[in-house]
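Missing here: one protein chain of the complex. Every other protein chain is in place.
Moving on, here comes chain A:
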Amino acid sequence: MPLSSSAIRANLLLLRGGGGLFVSSRLASSAVLSTRPYKLHKLESGPASEAQVTSDEARKYYRDMATVRRMETAAGNLYKEKAIRGFCHLYSGQEACCVGMEAVLDRNDPVITAYRAHGWTYTRGVPVKAVLSELTGRASGCAKGKGGSMHMYNHNFYGGNGIVGAQVPLGAGIAFAQKYREDKRVCVTLYGDGAANQGQVFEAFNMAKLWDLPCIFVCENNKYGMGTAVERAAASTAYYTRGDYIPGLWVDAMDVITVREATRFAKDWCLSGKGPILLEMETYRYHGHSMSDPGTSYRTREEVQSMRQMRDPIASFRQTLLTAELVAEEELKEIDQSVRKEVDEAVQAAKTNAVPDPKELYTNVYSQPPSGQPNYRIRGIDQFTWSAN
């Protein structure tokens, strides 16, 4: 029988040291969990090898990862029904990365990422309904339906970027703005293993290190740049070392607590004025590159299955929580059900909400008409579309 939450709190059980887990007949309100080993580049020490996790935190991480997973599955289904068209890059399998990082960041730390952005959009505070509506091009989408899958935004979430690698210099620039304004914040700039070979990434590294920018560069290495395995694209696949003069950390990003502690380390690093740091999050995506890619022509089904069975971030976290007795199985089931309900409602909204007003075709090109041209209209609009105002 699960204990009531007040009973749990009254029975505080906390164990430190030794690296082990205390197995109790009652639920713990927190536990010490081990992190998976890190690899260091130009760092003398790394993140903590264990971390305290409260049951509230555990529930939140589980819920967030489960929501991203279900949201992405729903997006895939909507795509197959042709309710979503165009491009759709699913994050399933990589949930521990965004959830683990977000656990340490706060909403004042800006984040910018590439096109596999739905998970980050959610953890940055955009409700599932707004993510799915953006995918289906509805006015309730987080970019008014004008951006689609690759261009989702929120406060301190600079997208969502379609052009590979283009977001990395942008991230360095955002970090510079933080430093200039003396905001005690870090900018998290994510890119993938494919983007790691773009020249502009190295230009951003150089500027960030030269000017000691509080930028956490994060390479989400899911082993494949579209259909190309990392060994076939990169002379060095040790992405955490490719910042060269920028210290780096390799992180097993299939474990949310491991990601969390690495992020904590990185954030402290940047905020103590030591300049940028590079995290390589080694992760895996279950789906293909995009919805047009089955994801099996360049890797075996066995590989995908084995990752799902042995290294799934949600299943393994679930197991950890149950073993540590941080959360009861019934609670996890309730969370699953509640997530399912939330996503199902969001799917309905995404299918039925209103499309944007036609004027959205030609608004937001500029902020407003040029001061010298009060009668400015977007050129090219004619009587079959509508005049700009």
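Here are some notes:
Everything below uses one rule, namely that a residue touches a chain if its C-beta (ideal position, glycine included) is under 8 Å from a C-beta of that chain, and two chains touch if they have at least 3 such contacts; residues count from 1.
By our rule, contacts and distances are computed from a predicted model.
According to UniProt, the chain absent from the figure is "2-oxoisovalerate dehydrogenase subunit beta, mitochondrial", selected among "SUMO-activating enzyme subunit 1", "HORMA domain-containing protein", "2-oxoisovalerate dehydrogenase subunit beta, mitochondrial" or "superoxide dismutase".
The residue touching the chain not shown here, chosen from A:199, A:273 or A:374, is A:199. When the whole complex is considered, the residue among A:63, A:151 or A:267 that touches the unshown chain is A:151. If you put the hidden chain back, the residue from A:204, A:234, A:266 or A:307 that touches it is A:234. Touching residues on chain A toward the chain that is not drawn are 83, 85-87, 136-137, 145-148, 150-151, 162-165, 194-195, 197-200, 225-228, 232-234, 297-298, 355-358, 360-362, 365, 378-385.
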